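Only a single protein chain was left out; the remaining protein chains are all shown in position.
Presenting chain A:
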Amino acid sequence: MSEAKTKNTKNNEELENTVPDLGEDYDYGFSDDVQPIYSTGRGLTEATVREISAEKDEPEWMLNYRLRAYRTYQKMPMPDFGPDLSDLDLDHMLYYQKATDRQYRDWEDVPDTIKNTFDRLGVPEAERKYLAGSSAQYESEVVYHNMREEFEKLGIVFMSTDQALKEYPEIVKKYFGTLVHMNDNKFAALNSAVWSGGTFIYVPKGVKTDIPIQSYFRINAENSGQFERTLIIVDKDASVNYVEGCTAPNYSSDSLHAAVVEVFVEDDAYCRYTTIQNWSKNVYSLETKRAQAMKNATMEWVDGNLGSKTTMKYPSVYLDGEGARGTMLSIAVAGEGVIQDNGARMIHAAPNTSSSIVSKSISKDGGAVNYRGTVRFDRDSDGSFAHVECDTILMDERSTSDTVPFNEILNGNVAMEHEAKVSKISEEQLYYLMSRGIPEAKATEMIIMGFVEPFTKELPMEYAVELNRLIAYEMEGSVG
């Protein structure tokens, strides 16, 4: 026993030598002493909902929508599946906090304390280097957004959803809440009642961009609820590549992130939506993400889930147009005390549609990582095809994994394949590497990197590097 321990420690030292830039703990766990200029205080009542709407000076229909959603939220039960949410204290949350009195376009104008946060997270640097546009949301409001002129000239609209409600009310009204109805689930109802911030993107017909547009979401205060609302419309034959990142400070009490994302991909259009979620281990991330793909359109979700206390997220694609295509490529890493309950839903509702789900999961130190997904072929899905692949590695005996896929086939003229595997680190691979003189910890890391590579290679270069670093950090000390 003690011998094993010595060996383990030694290997960790070696690991640190090979990967010198690993931090001591969660890198983004710091918090800033930013006093919000406006807050609705703790708890949620109808008055809070009215207050948020009034503060935002919203049109009547949105206030009514919020109020209906609030009543729906009160009536709806908690999810009857998946992780236990009984520790989530919804009465003690801060539902709306505004840190600045306006949005900034110039990074230099952002108040120092907040700027400092995002500087430490590397946000402005990323923008300078490789982004077409970038925004940053701090608590409930977007504090900064900017897009390069060349993209603005193409007619791409990129702003906070609040701002879009003011500047493009007809577009927002046409699409808002039509894909994710307020009564979809309790947390979608909650978001619909108290939503704030989030990203609005409209890409006009035929406009294509390869360079990503990024949003960064940061929770700062303790017991905060962040309810961003994202609406993306990719018009016919257009394309967009959207990336979002999320972090929060370490606190002893819990915060809640309950986003709703709706993506409309019109005929022949393309959308890739990449998320790197790295919440601190006191954040419940309960999200509803849904896309609709029309004729010959492609929707791709790329979803990386590293942190949080409990994540429940099952992005879906409604393949509503003939020849539409939907994909989900995801990784999830669950460490101590973490429950990652993720998956995807592909709904084939038109002929000749195709979908692919590739899910890679790693569970360690008693974490739980689950795949929960649905592939459904409706009556009119003749000639459609689906492929699902779930691979899980359990690093130690305390960790667990459930794979719960539902494949519902209502059409006889389709094909579906599903494969899944759960195992520990391959001893054969480990033995091979160690026989070549590579220490166990490094060998383990190499195997894990190989395992997640199909995912990282799909990320923009800078994200891939960052993700590899995060995974290496997560894996530290996991051999033994």
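Structure notes:
Operating definition for what follows: a residue touches a chain if its C-beta (ideal position, glycine included) is under 8 Å from a C-beta of that chain, and two chains touch if they have at least 3 such contacts; residues count from 1.
Rule of thumb we're sticking to: contacts and distances are computed from a predicted model.
The listed choices are "ABC-2 type transport system ATP-binding protein", "Septum site-determining protein MinD", "FeS assembly protein SufD" or "ABC transporter permease"; the UniProt protein name belonging to the chain that is not shown reads "FeS assembly protein SufD".
In the complete complex, the residue from A:L67, A:I409 or A:M434 that touches the missing chain is A:I409. Set against the missing chain, the residues A:E222, A:D396 or A:E462 yield one that touches it, A:D396. For chain A, the residues touching the absent chain in the complete assembly are 379, 382, 392, 394-397, 399-424.
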